[in-house]
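Attaching a single structure in structure tokens format; questions to follow.
Removed from the display is one protein chain of the complex; every other protein chain stays in position.
Naming follows writing order (A and B), and every chain is counted from residue 1.
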Amino acid sequence: MLKVVDETKKAFLTGNETIAWAALAAGADIMFGYPITPQNEVMHYWTRLAPKYGRGFLQTEDEISAGFTVCGAVQAGKKAFTATAGPGNVLMQEPFGMAEAMRLPLFAIIQQRGGPSSGTVIYSQQEVTLTTFGGNGEGYRVVYSSATHQEIYDYTIKGFNVAWKYRWPTFLLGDGYQAKMREPLEMYNPEEKGIELEPAYPLLGLPGKIGEDREPQHLCNIYSLEEELYDVVMNLSADYERVAPELIEWQEHSCEDADIIILTHGVVSRAADDAVKALRAQGIKAGYFRPITLRPYPTQQLREAIAKSGAKKLLIAESSYGQFERLTKQEIYGETIKIEHLYMPGVGIIDHDIINKVKSVL
Amino acid sequence: MITPAVPKSWYLPSKPHKFCPGCGHGIVLKALGEVIDELEIQDQTIFGCDIGCSLLSWNFFACDSTQTHHGRTTPVMVGIKRARPELISIGYMGDGGGYSIGSQHLLNAAVRNERVTLILVNNTNYGMTGGQMAPTTLPGQKTETTPYGRDPEITGYPTKGPEFIAQVTPDGAYVARATVSKYKQLKRFLRNALRNQIEGNGFSFVEVLSTCPTNWRTNAQQTWHFLEDEMEPYFPVGELKSPFSKGGEK
Partner (left out) sequence: MAINRALELKSQGRQVTLVDLDTVEPFYTLRPLKELLEQMGLTVIGLTPTNSFGLGETGAMLVPAARWALRREGDIILDVGYGVYGAQTLNLVEGADTSTELRVIAVINYSRPMTSTKGRIIEYVKELGRVDALVANTHLGDETTPEVIEKGTQVILECAEELGIPVDYIAVDRKLADKWSPDFGVPVKWITRYMPAAVW
């Protein structure tokens, strides 16, 4: 593979451009996509760069097609990905569901925009429910919620590796602000950091003569009997639950003696981090907890943080009307800590928003 | 107080409109407005628009209007017409909303001979999102997702919508392609298309070749050249199917 990054150094670029470079570095073979704001630039940069590195691209007729073409490409054994947002994310639930059922290592970037419906093209955290539990399945997905451009780069590379190693559809959940802001980050070739790229392998078009070397592959996602489906779903769930502990990632600090724990994800956690520092400087014991994987959720870790802190309150701040709170509540059912919330659907949250809310509830 | 000489069916508070200078949408919507006035159907007209530059026509007319989803204008207008056949259902979309994400709806509405009128403005790119490739982008044309020029080997050839619609529609349908460079003909075709719905004959569809200097990065001269010397030879202008004249106007 042609080296993507000439020298490991800091660079200044938008989140969307970062994804294009990281996907190249991760060894992605082909991208399928459809225009929708705010992720178009992922395609703009990919189409310019891909030919120089021997990678492919197709702009499909819509997002349903983009999702299914990715499914086909990974079935054939190539690292494929797509990017979308808002209504496009809604359409892609159908192919994402197929990927869950058939264990396809699909990787998709979601740049959240305002919703519901066409909403705004700008920003939100309103695709949490959709990205974690969309489709007509049980949510067999890995979802990373990034907060910085460095994470966008790191988790794109990791996302491909996780998808191909564990074979669950894997997502990088970003948003319109991250997509378009420019920030410094360090770009690197994975091998320089000791990161090995997972090999890709086909489910279809296997080598060898059928009948002599191998049997033909018959893949499906539909079953005739209830009992068959029951077994399939129970096995998928067991597999997912078994590897979940290896996949969970989170960040926490200042929780040990916290009176109130501030729970955020994605770009809002930057504001939460600043808020916690400012509150502490004012003598208010605030703690910071941020799930990086929304699926699988760091449930045990959050329960422990609550338990050891003895905190009376949990403040959930999100740029949606409760999607992150609902996800959290379903995971930490049974906890008796009082939950407060700061809902700012489609609107950015800054440290002052969180600080003022904390003061009003304490 | 000067009363602007604009169609009565235009909604004045939304003027001046927000289309780019040199954009063909303004011409199409003016022709449509004049036709709505002449046919006196302002109160029965429901106007639906797609996502993209057609979105800017959302509050353009003093008619009941709805914005839909990208590519879903056709089924929404079909739903309106099926629920209330006495209304005049007009869907307005771009080449992406009609031939790409909306193509299955367009094709099926045509096959079913739905009594709606769909107007598709073709400017060979996805304008509002910054100039990506569209189904009607010409071979070799540079766009943000074909930075080295559209290669038909990879992406296929430009979609010729009215041609395939004319093939799949039964008798009673009206199918035409107009151009903003021929205003009187554009008006005639729009008028025929609406007349076709009013008389209940069948599906009516008009593609209009239009200009997008902003994304083509062309000055006035180059814009007209691209429309008249590149697009019009590729996408032939005329009526492909018409209950009103045998052979149609070419």
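The rule is simple: a residue touches a chain if its C-beta (ideal position, glycine included) is under 8 Å from a C-beta of that chain, and two chains touch if they have at least 3 such contacts.
Remember, it's a predicted structure, so these values are computed and weren't measured experimentally.
Trainee: So which of B:P7, B:G24, B:G52 or B:G97 would be touching the chain we can't see?
Mentor: B:G52
Trainee: Would you indicate which residue among A:E94, A:E183, A:E198 or A:D353 is in contact with the undisplayed chain?
Mentor: Final answer for the missing-chain contact: A:E183.
Trainee: On chain A, what residues meet the omitted chain?
Mentor: Residues of chain A in touch with the missing chain: 6, 10-14, 17, 21, 37-38, 40-41, 44-45, 48, 118-122, 177, 180-184, 187.
Trainee: By the contact definition given up top, give the residues of chain B that touch the hidden chain.
Mentor: Touch set of chain B with respect to the missing chain: 16, 18, 20-22, 51-52, 55-56, 58, 67, 127-131, 142-144, 147, 213-215, 217-220, 222.
Operating definition for what follows: only the chains that are shown with their structure count from here on.
Trainee: Given the complex with chain B, which residues does chain A contribute to the contact?
Mentor: That would be residues 33-37, 40, 43-44, 47-48, 51, 57-59, 61-63, 87, 117-118 of chain A.
Trainee: Residues of chain B touching chain A in their complex?
Mentor: 51, 67, 69-71, 96, 100-101, 103, 126, 129-130, 132-133, 135, 144-148, 154-155
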